Structure formats: structure tokens, C-alpha cells
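These notes are about the structure you will find just below.
One chain of protein is taken out of this complex; the other chains stay put.
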Amino acid sequence: MTTQEITKVTQPSRLGTLRRSIVRWARRRSIWVLHYNSGGCNGCDIEILDLLTPRYDVERLGILKEGSPRHADVLLCTGPVTRQSRARLAQIHAQMPEPKWVVAVGSCATSGGVFQGGINVLGGIDQVLPVDLYIPGCPCRPEAIIDGIVKLVELIP
Amino acid sequence: MRRITIPIGPQHPLLKEPVSFLLDVEGEQVLDSVLRLGYVHRGIERLAQERSYVQIVHLVERVCGICSHVHTTTYCKAVESLMGLEVPERGVYLRALLCELERIHSHMLWLGVLAMNMGFDTVFMYAWRDREIVLDMMEDLSGGRVSHAVNVIGGVRIDLDEEQRKDMLARLAQLEQQVLRAKNVVEHERSLRARTEGIGILTPEQAKQYCVVGPVARASGLDMDLRRDMPHLPYSELDFEVITHDAGDVWARTLVRVLETVESVHLCRQILENLPDGPVSVRAKRRAPEGEAITRTEAPRGEVIYYVRGDGSESPARLKIRTPTLTTLITLPEQLRNVAVADVSVVLSGVDLCIACADR
Amino acid sequence: MAFGDVGAALVAWFLYPGFLFLFACAWAFEWFDRLTIARSQARVGPPWFQPLADLIKLLAKEDLMPTGTKEVLAAGLPMLALASSLTAVLYVPIAGRAALSFEGDLIVVLFLLSLPALCYFLAGRVTGGVYSLLGGNRSLLQYFSYEVPFMIALSGPAILGGSWSIAQIAQHQDATGWGLLVQPLGFLLAIIGLIGKLKRDPLDIPKAKSEMVAGSLTEYSGRKLALWHLAMNVQAVVGVFLLVNAFMGGQSFHQPLLNGVGFALRSLLIVFALSGSSVLYARLRIDQLANLGWRVLAPLGLLQILVILGIGR
Partner (left out) sequence: MTARKDSAIDPPHYESGAIKEQIVPALQTAFPDDILDVQTMPVDETVTVVRVEGVRQIIRHLVEELDVLHLSTITGQEIEEGIELLYHFWRGSGLTLRVVLPLDALEVATVTDIIPGAAFYEREIVEMLGVTFAGHQDPLRLFLPDDWDGPPPLRKERS
């Protein structure tokens, strides 16, 4: 069932809407995250790892950090895409099953940040992938990442 | 037995940053490994040639997110010696204070990542929870949890009033308690020791041959620490010990780093207690004279070197950064030779890889 | 078969000891397990509906497979794993009453419980991929080091109870008190064997996140992954019920409600033991586990058997 199938509303039978609302509830309550650093300075990465620790503890929001792209819903990318990690970024995005979202974490991922204009730097995740949500900050605070993911939850169809 | 190559690829739960190891494995033993960097190469040295001295302070702070303050300290020292500036004593003390706080934060972060890669999530959770105390202290001091933007050419832009100093000392006592608890766990926890002892061995001769620096070298018996070997303020006035161990395996590195954290807590206390008063920075000109300068500092992972060559204009003709992780990356094929595949994650996290540092 | 029997069989299959009851138990056990681990790591832990949300989300996700994998086989394996756990539950008495019972059903349940390990290995082979292959090999390597102590540990109560049917063993303990008190060592070995069988934390070598990414399940996604998670959870539930009956005896009260509550408490106690061990220890290496299994656990199991024979009812 890809996103198109789900959002294709044939005729809103009560069973269909009930099923869709349950699926939407489940998708909003269980977000499995895959983190990939496409060349950043690992400031945002340690803040992403910080989300799992007792002070911020995103497991209470149903967010788990997954190892394999096949298991992930949201791709958290940091870093201005360097030319070497561009192909790998696109490949990971392709390996993730639908429905999937891309979140650009940090100023580097949003616009290349302080490395803008570098010869080996593409400048931002949106040069390679369609980005659903930008989280600014260099490095962005864990609270900002949580706020970003919560806002992403409202975007889920 | 069939020989297969296992990619610990750019994207792997074990690695926080993209780097590619190709392990040549036969059965359960790793025979050889090929390293490919370049995934985080942003060309910082070339970018620096197009920016002015003041702009480079922000660029250099983003070489590595974990030890950002050490990079700006070394860079500013190089430019100050190029311009012939003399940083006031209070500024030097505050710089050293943040360097030590960053060492504590980096070592506790590393302890957590090592435990997580060993499947010991509890130590990861507790180590990172205690690390929040250090992050709060750095945030109160400089406004930033991870990158602090404290250094300017000519000194420091923050200052510490009496009440803040008292509060820092109180938090330091609380932090010391947690660090001692972590030390206790590391020294007495059997399953952690069983997974790290005798693995990833680097003999002292190999360490000397590969010019290794930092905790990895100290754990292999090389007694080198720039804070003591290159006497400069404030370390020449503080007393601290350089911890070495001669087993050279991941267990020795764990001990060295944990005991170093305890030393750093004592250092912070001494810095805070006899903090000289006076100005914190000196006004710097925009242009640097012709000439070159090279400075070295002891970062959490070892010796960081900055070489700056000025040509009289507002931006340097050449900026060379040598980070310590490069020296430990060269030794990895040695350490990984005939290690079990299950131990690869312990060896890789034992060397405290900071790929953003290595790639620049 | 009279209409009544078919109805009763359907109810037994779908409702009581069958699907719905087991899913509810799997849901409760997974939530309780994740909550205990989180709370012991000074964290808040997931809300009560988390396992259900994860399951429904996975069911609604796209199902990708690497090109060239045989779709039928890749989908069949989790179903086989789930089916074997579900049939195993029929022989395990829940709160004193077992759906089916015959002499020797302990052996059948042990075999059915180790079928998912074989499916896990085959899943690694089918999906290809370096991590899946390695994860699959690891699960077989690990199988031999925990399975023997597990079987020895479970044969203890059988000898004491004088029969190979779990219902009889549970009945027997009704009279003589819990098997746990008589053979604590056997109970400990059974717990370690169950940890190995469920690939839980100290022994989660096949699906170690930092080495094998996700073991054989690396390439699975969507509905097949949901089936796998369900199969593993149901296997955990059946394993826990088996241990409760083997070591913590039959029903000492007579009203069915009190029996049920007693049974639930005892199984939560075992789940607590499982999640507690996953918090306290770092992951073992495969050779360390093999040493532990053969040099320590198996001899201890034999020792326990000798002790029981010594007591000799």
C-alpha cells in the first residue's frame, strides 16, 4: 500500500475512513528514525543521539532509532552534502519504504551553513532529496529536533 | 573457509559519521581492512584562504562538533603569535577552563558510545545523562551547548562573575560524584571488561612508529601530553598527572580516558579557584603581518596542530590543520588484524574516531 | 465432528489460547519489557499503546524486497515461525487449563519453540545481503550453545513430575510446591536458555545493532517485518508460559479468576527477570557464548539433574 493508494479516496465509506484514521493514528504514534550524516561536523549528530538519553528520551513519543533503511520512516540527515556522500544519500532514501519523510537537521543540512561555497560541498540536503522539514540551528538543540519531529507528525496524511 | 568482505559502510548504526571500512573476513577473523575517508571532506583549508581572519574563527569552530573549542583556541593562539598579541592571563585561564570542560564532555560521550556499541545501553544512558551537567555548565558560561563561540583573536568574549563562579564550583562537585561513579562502574563491571580486554592491541613500538597521539598513545605506554610537555599558561601553574597504561588494548584506553576525566575535573576546580582578575581580551588588528606561525594544543583525542602563514592581507595565505584522529586511523589496520568480527565495533569505538576532524 | 466441537475448536483457536489472547499477551509483555528497561535506565519509556501503534504502522508500510528474492519463501518464513509458536501454545496450560495435552507434549513444545530459530536462519539466506547472511549464520551458531542447557533445564521438572506432559508437571507441583524452590539452578539455566532463544539483549548476537545492523531482518520491511515482530513476541509469550508451568507449578486457588491473576503475576515476574538481565549485562561475543554454553551451563544442568535424581521422588 503506497502513499498514493492510501490517499486515493475512492468513496469515503465509513469503513474506509475508520481504517484510514487508525493508520494515521498509528503512523503519528510510531516514528522510526534513521540518521545519516552526509558530511557535517557531528555537532548535530551528537544532539540527535542526545534525544535517546534520559533527559530528552524520545521513546516516550514512540520514536525509535533504527539501523536499517528498510525499517525507517523518517530520514534525519545532517551535514552539507559532500560530493562523495551524495550517491549514498540518494541510495538510502531509495531503500526506505513508502511512506517516508526527510528531515534536514541543522543549518548545514538546510543550506550548507558555514561551508557554503566549498568546492566539495553541494550545500544542503534539498540539492539531492525532497525535504519535508527543515530544522535550523548550528548545532540545533535537542528541543528543536523534538519540536521539528512533532510538527512533522502533523504533516502525516 | 570462504573469504568475504564486510562493508562497515558510510551508513552503519555503529558509526556516527560516514566513513567506509572494507573488512576482509575469513570465518570469524578479520584479516585486513581498507579505509576510505572523504565523506566529510569539506575543503576547510581551501575555504580558509578565501575568508578573513575573523571569519575563519567561526569556520574553524565547525571542523569538529565535539572538540570545537580546542580548534578555535589553537587557531587564535597561532594568529595571536603571528600578530604578536599578548592575551591577558584571565583570558588564558577561561580558555583553558572551557578546554577542560570539553575534554570531560568528549570523554563521557565516548564512554557512552563505546558502551552502546557493545550492547550495554545502560552505561550509555547513564554516561550521557551525567554529561548533561557539563553541557549545562558550558551553556551557562558561553550560551552554547556544543559549539560555544567563546574565542576571538586576542582573547575571550565571555566573563565569569563571582556568583556564576560559585555556582560552577557547586556543579563541579556534583559532576565529580557522577564521574567517580562512572569510574567505579568501569573498573568493576566484569562484562564490560570481558569485552574490551586484550582486543585492538597497539604495542608501544607500533605507537611510536605511527606517531600516535592522545589517549591511544598514552594507553600504549607513550608518556606524552602537550599540557605538560609544552609548558604554557595556565597548565604550568596547575598540578595534574598524565595517566599512562602499557597494555595498549581497548581496556587500557577506557581506563586512561576515565581517569583523565577525573584529572580534568580537578583541573577545572583549580582553574576556577585561582582565576586571576583583569581584562579578558585585547583588541586585535584586522591585518596580520607577513610571516608564519605553528601552534599545538592537547585536544581530547590528542595533539592538534595549526600552521598559519600570513601575507600582510586580511586573510591568511595558508591554513594547515592536523587533527589527532588521523594518527589513530593509520593504526586501525594493525589493531583490526585477526580480531573477531564481533569485536570490530569495540575496536572502532575504542579509538574514539572523529571523522569530521580527520577529513576537514 | 458435531457442530459444537467445531465451534469450540474455533473459539479455542481464535479467541482463548489462540490468536487474540496471545496477541494481547504479546502486546502486554512487550510494553512491560520496554517500560522496565526504560525505567531502569532513568527514562520514561513508551506509552501503553506503543506496541499496537508499531504493529499497525508496519502493516501499513510498503513491502520492499531486494530484487531476485523469492517472494513466496521470504513471506512464508515469518508465517511458519508464527504458526509454530501458535501451535505450541495449545499444549501449554494457561492458568491451569491446557487446550490439548498428551504424554510427551513437552518435547513437541520444545521443538516448536526452536522452529523460529531455523526460520530466522533461512530468512537470512533468502534475502541475501551481507548482514542478513552473517546474522543467519550467527543465529545457528548461537542455537547450539543455548539449546542444550535449555533442554536439560526443562527436563529437570519433567523428571521430578514423573511425566513428559506439561499439564502433569504443573499438576504435580501443585502438591509438592514450586519446582523453582527445589531446583533454582535449573530455573536459572532455563532463563538463560530463554534469553538465547528469544535473542534478547545479553545474547542478541544475531541481531546486534552495532555489528549486524538488524541480522536477518535487515532487508525486511512492511507487513513481513510486522509478521516477524509478531512471531518473535508470540514466541516470547509461549516461552514465558512454558517456564511458568515448568517451574512455578499449578493453580493453588480454585476460582478461575484468582488462577488467572496468579498466572499473570508469575509470568510478569519472568518477563521482569528477562528485561532485568538485558539491562545489566553487555552483549556477549559468539565465542564467549559458546564457551559459557558448553563449559558452564551444560555441566551445571547435568549437575542439577543428578541432584534431582539424588532427591528422587
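Letters A, B and C name the chains as they come in the text, with residue numbers starting at 1 for each one.
Here is the rule we use: a residue touches a chain if its C-beta (ideal position, glycine included) is under 8 Å from a C-beta of that chain, and two chains touch if they have at least 3 such contacts.
Model, not experiment: these values are computed from the prediction.
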item	value
Partner chains on view for the chain not depicted	A, B
Residue of B:Thr5, B:Ser52 or B:Ser81 in touch with the missing chain, whole complex considered	B:Ser81
Residue, one of B:Ile199, B:Leu238 or B:Leu259, that touches the chain absent here	B:Leu259
Footprint left on subunit A by the chain that the document does not show	82-84, 119-120
Touch residues of subunit B, complete complex, unshown partner	36-38, 41, 43, 45-46, 77-78, 81-82, 204, 208-212, 221-225, 228-231, 241-247, 252, 255-256, 259, 291-296, 303, 305, 307, 309, 317-318, 320, 322, 326-327, 329-330, 359-360
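Note that in this section only the chains that are shown with their structure count from here on.
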item	value
Of B-C and A-B, whichever chain pair has more C-beta contact pairs	A-B
Intercentroid distance (Cα basis), subunit B paired with subunit A, Å	29
Per-residue overlap in subunit C, given as positions that touch at least 2 other chains	41-43, 209, 213
Sequence positions of subunit A contacting 2 or more other chains	53-54, 67
Interface residues, subunit C side, partner subunit B - complex	37, 40-43, 130, 134, 201-202, 204-205, 208-211, 213, 279-288
Subunit C-touching residues of subunit B, taken from the complex the two chains share	4, 6-7, 12-14, 28, 115-122, 125-126, 129, 189, 191-192, 194-195, 340-345
Partner subunit C, residues of subunit A touching it in the complex	1-2, 6, 22-23, 25-27, 29-30, 53-54, 57, 59-60, 62, 66-68, 70-71, 73, 95, 97-99
